[in-house]
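Here the complex is missing one protein chain, while the rest keep their positions.
Let's look at chain A:
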Amino acid sequence: MAMEKEAIYNMMADEIAERFNVKRDTITPDLNFLTDIDADSIDFVELVLEVEDMFNVEISDDDAENLVTLQQTVDYIVEHQN
């Protein structure tokens, strides 16, 4: 069953807060994965895999490269949910 956008956003924000040790209330839709969190290349692949599992979506490597902000990721999940 498709999830609501707001629910997806909240789940993603919770995941980012926990995974990257970021205060939940500082997370906004504009959060930029490249500049606003302390993550390396392994962290990014792990995040993509986690998002795929959480929302039952498949994210190609090309698409993953373009998901730079939280909002972009949420929009992608909404569009590609199975």
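Quick note on the criterion: a residue touches a chain if its C-beta (ideal position, glycine included) is under 8 Å from a C-beta of that chain, and two chains touch if they have at least 3 such contacts; residues count from 1.
Just so we're on the same page, contacts and distances are computed from a predicted model.
Q: Absent chain per UniProt: "Phosphate acyltransferase", "Cobalt transport protein", "ABC transporter substrate-binding protein" or "tRNA threonylcarbamoyladenosine biosynthesis protein TsaE"?
A: The record names the chain that does not appear here as "Phosphate acyltransferase".
Q: Quick one: which of A:E4, A:D25 or A:D61 touches the chain that's been left out?
A: A:D61
Q: For the chain that's not shown, point to the residue among A:E4, A:D25 or A:D40 touching it.
A: Residue touching the absent chain, from the options given: A:D40.
Q: In the complete complex, the non-displayed chain touches which residues of chain A?
A: 40, 42, 45-46, 49, 61
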